[in-house]
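Have a look at this one.
The other protein chains are all here in position, but one chain of the complex has been omitted.
Naming follows writing order (A, B and C), and every chain is counted from residue 1.
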Amino acid sequence: MLEHLGPELFNGLVLGAFYAIVAIGLSLIMNLTGTINMAHGSFMTLAGYLAFAMISRGTSFWFALLVAPLLTVIVGVVVERTLIRPLYKREPFYSLLLTFGLSLVAEEVFHLIWGANGVPLSPPANLSGTVQLGFMSFPAYRLFIAGALVVAIVALALFLTRTRFGLRLRAAVQDTEMIAALGTNTQVLYMVNFGLGIFLAGIAGVLAAGLLGLSPTSGNALLMPAFVTVIIGGMGSLFGSIAGGLLIGFAISLTTLFIPAASEVSMYVLMAIVLMIRPRGLFGEEGIFG
Amino acid sequence: MSSSRLSRGSFVRASSAAIAGATIGIPAFIPRMGEAADAIKIGLLEPATGVYAADGENELRGYQMAADMWNGRGGVMGRKIELVKEDDGNDPGIGAQKARKLMNQDKVVALAGTVSSAVSLSVSGAANAAGMLFIDSGGHTDDVTGKDCKWNTFRTCHSTWMEAHATGYSLAKKFGKKFHLITPDYAFGHSLETAYKDVLTRIGGTITGSDLTPLGTTDFSPYLTKALAGKPDVLLVLVQGADFVNCMKQIDSFGLHKKIGIGGPQAELEAVQSLPKEARVGFFGIEWYYKSDKVLGKSKTAHAFVRDYTKLHSTAPSARSAFGYVTMDRLAAAMNDAKSTDSAKVARALEGAKFGSIFEGTAYFRKEDHQLMWPMWFGEVRREGANGDKDDLFDITDVHQADSIEQSIADKAKICTLSYP
Amino acid sequence: MTPALRTALVIGGLLALAPLVLPIVHLDVSIVSEVLLFAIAAMSVNLLLGYTGLPAFGNAAFFGLGSYGAALSIKYAHVHFIEAVLVGTLAGLVGGLILGPFLLRRRGIYFGLLAIAFGQVFYFIAYRFTSVTGGEDGMNFARPYVGFPNVHFSLNEMSFYYVALAIYLGIVALFSVVAVSPFGRTLVAIRQNEVRVRYLGINTDRFIFVALLISSTIAGLGGAMFALLINFAYPLTLDWHQSGDFVLIMILGGAGTIWGPLVGATIFVIGKDIISTITPLWQIFLGALFIACVLGFPKGILGSIAAFRDRRALVGAASAPDAQTPLPRGTS
Partner (left out) sequence: MVLLEATAIGKRFGGVIAVDDVSASVHEHSIHAVIGPNGAGKTTFFNTLSGFYFPDGGTVHFDGREITRMPNWQRVAAGMGRTFQTPSIFPELTVHENLQLGIWSQAGQAFRLRGGTRAQTQAVEARIDELLGFVNLASSRSRLVAELSHGSQRLCEIAMSLSTSPKIVLLDEPMAGLAEAETERIVGVIRDLRERLGLTVLFVEHNMRVVLSLADRITVMDRGRLLAEGTPNEISANEAVRDAYLGREVVDHV
């Protein structure tokens, strides 16, 4: 049992990084505009399929990894401008319902274009082997994913803390009224913010496609853990999402190893425990009802 | 358990048909309310959406071919067969609801279809409550002809028990009697595990380990290292869908198939087509195959079926297509024999009647549990197509007769008693 | 007779006569039973979301618990119809008691997320606990007799429908009473301004908890009846997609209205049935319905009708002298 501990913990790390990056995207969108994006998983799937389509037409994996998320962002921004924008002043459950409907439509469109069953998206050949690292070996693609996700998260953190736009974004999360008064065009801010969330989903979507396979519903598998990540980490906290994601990743990998039957439920148990101790999540901001 | 990927061509057809369906939908719906009264209406429940949509489509094609064949010969008792199709949505609730609709409003005389086992069971119950014949063409769970067996319910495809036994015997013969199992941790996996344990008890083999993996497991490497450590002769991969793909890819990257035997209960053509080449390894159970003399033999019907189907749909028929064809063909024949569409009479006519169909040899629905007793095949998956046919992905090596792989009548009697009203 | 009672009698009467019309429109009576049961489930959402303003996105958990409560009690305790319904209803209540303390801690989006996430726990339990629940394959059972001492009779689809109708109208009656009670008014006030309610000395947590228990009990009742309608219990009834359907039904009909859930359920259930018969692409239509409903009918069908009436009433009132003064701009 214990000899599997190392590899399983590493798996937890990779899984956790996925949850974190999806959760950060969700959380960005949720915090600024109060939109619960149930179609987030569909955007991941879309990016995966776009990458698949590009690779099967001969482009390299690397090109697809970069371009497919960008194309997905374009779709995302169009969706935001046309469908989600009218809801910003309304209660959040409207956006939830709308994006839920959107995910149903998306699933069927993927089904029509790419078929009901999974399609293969293979990572590049030089990432398909295993890497020997001291006492254990790791699948190379997983190592790469871990690295890529870390790079993406660090880049995002730098963007949010070092650039003018990022600072405005963070200020706007605190107080939308104030940022409007300062003269930032909130509509552009909302759009870029949404695009950013979708871009992260897109990156995760392409990387996940190589790992988990690709089918019309495959992105949805990451949606629920990402929600739980947001809850555990606390809304509005980048660091919370990272910590929450990793925590869930490790919880799942450890229960998979020791109590397989509880692996799906483990993250919910974790969530219940965190909420009992800290109702706002690990790094959540104080609210009115504290 | 798996489904096919629509090819480019069929996508274009499917979408244009869908658009046509959507635009002329309402008028197309109205004639259903009052069509020719003398047609024999059969209600078909197949998933048109979700993960099993492609399986559903292939079963429907099989049904249609058999119905067309009977209608071409003048129908059943001089009446045409009319298929009334409903989408079961992969949801047992919708399945039961649609079954009622077909029985009470469309006045069908029998129900057939389903891919998901849960839907098979719920439709079986709904049909039973109404005293209506139902043939499960594609839901594999043992319970349909096991502890949930019903007088009105028959099943065409093999049970998981049959799949496990066919592959268990063949793998033991080929590689040895020490098995290691990678089992998905839900109902389907558990029943396969039980069945393989039964195989090993019969032949005196051992299980070196059985790992329950949760749905959505992405990294099988810990299980694979663990499996290898137990030095089994055979590694059985029981996981399905995306998990199966991941597991097979890792088996390939570890080169495990060069060290021990790799096998699984069943492989479907469409699923293998959609696998990346590096995951196409191992030996599996095959429920029907379009390109092997061991399956088709000298059966003229079989060769004609493959030829006509390929011509009509520009793609090879799968086991799913065969389930649909056999089901519809037997249903029509039984009505013809019974000279009635009454469910009880047709059920009696189906029981035990030997027939030849689109495979070598004969088969029959067992009287005691209503399971179709027909052969199951075994073979290796090819990485590339053979004989200039990219779809020719199986190399069939063994045939198992149904009696040798399904539970005996005595064993079945302990869990299943059919009682007619 | 009050107008509300008259409406209730008319709708109740129409529903009682509905089976006579069904064959003409090519519908089976069991689908109208399903409409009523989904309306009941949507009413449970309505109490939390429509009245109290809490995004109840996990009510399928209670619905499914009711379903499994009935199914398990029939399968393992061989109980009769009424007992099975009671066990299912209690299962819903127990679900509310378990989740309540967690859900109460947050409001708004966070409440919605918690409701979805905790609801999934029950889904996975049903899915995983194969030996008891049948797991993915679900549980098949025969509809039990309605058993009284010395009398047993079985329910066919038609009599089942009237039982469902009686339950539905009972819940409608309950809602009509509660909606105008101080408790119901307080829930509506919580939706509009919870902080103010607390500063009126009211422990809103307690109200929300009770509303949640009523909601989960009603959902459990609906779920138990649903299992008895299809004689089957399965994990998907617990899934958050099912919750989404209930929310849609409620919004579609009109949030915070008595008859909205019935209107929504009629359109949703029967519409889905008809469209899925016509085209395999029905899921696109369903998704489009979600989108259209949110963008086009945010108040739902009944809400839009009421708003239209109100607007006319307001236009009529505009000629009256208006004491309203223009709002000065805030200084802070």
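Convention: contacts are C-beta pairs under 8 Å (C-beta built on N, C-alpha and C of every residue); 3 or more make two chains touch, one makes a residue touch a chain.
Every value quoted in this text rests on a predicted model; they were computed, and no experiment measured them.
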Residue in contact with the excluded chain [from C:5, C:158 or C:177]: C:177
Contact footprint on chain C, counting only the chain that is left out: 177-178, 180-186, 188-189, 192-193, 195-204, 206-207, 210, 323-325, 327-332
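Basically, only the chains that are shown with their structure count from here on.
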Longest centre-to-centre distance from chain C, chain (CA-based): B
Approximate Å spacing (C-alpha centroids) for the pair chain A, chain C: 32
Residues within chain A bordering two or more other chains: 108, 112, 261, 264
Set of chain B residues in contact with two or more other chains: 18, 49, 53, 185
Chain C - residues contacting chain A, complex: 49, 53, 55, 57, 102, 105-110, 112-114, 116-118, 120-121, 124-125, 127-128, 195, 240, 244, 247-248, 251, 281, 283-284, 286-291, 293-295, 298
Contact set on chain A toward chain C in their complex: 30, 34, 36, 38, 83, 86-87, 90-98, 100-109, 112, 224, 227-228, 230-231, 235, 261, 264-265, 268, 271-272, 275-276, 279-280, 287-289
Residue numbers on chain C that touch chain B, as the complex places them: 23, 26-31, 34, 127-128, 130, 134-138, 140-143, 157, 226, 230-232, 234, 236-237, 273-283
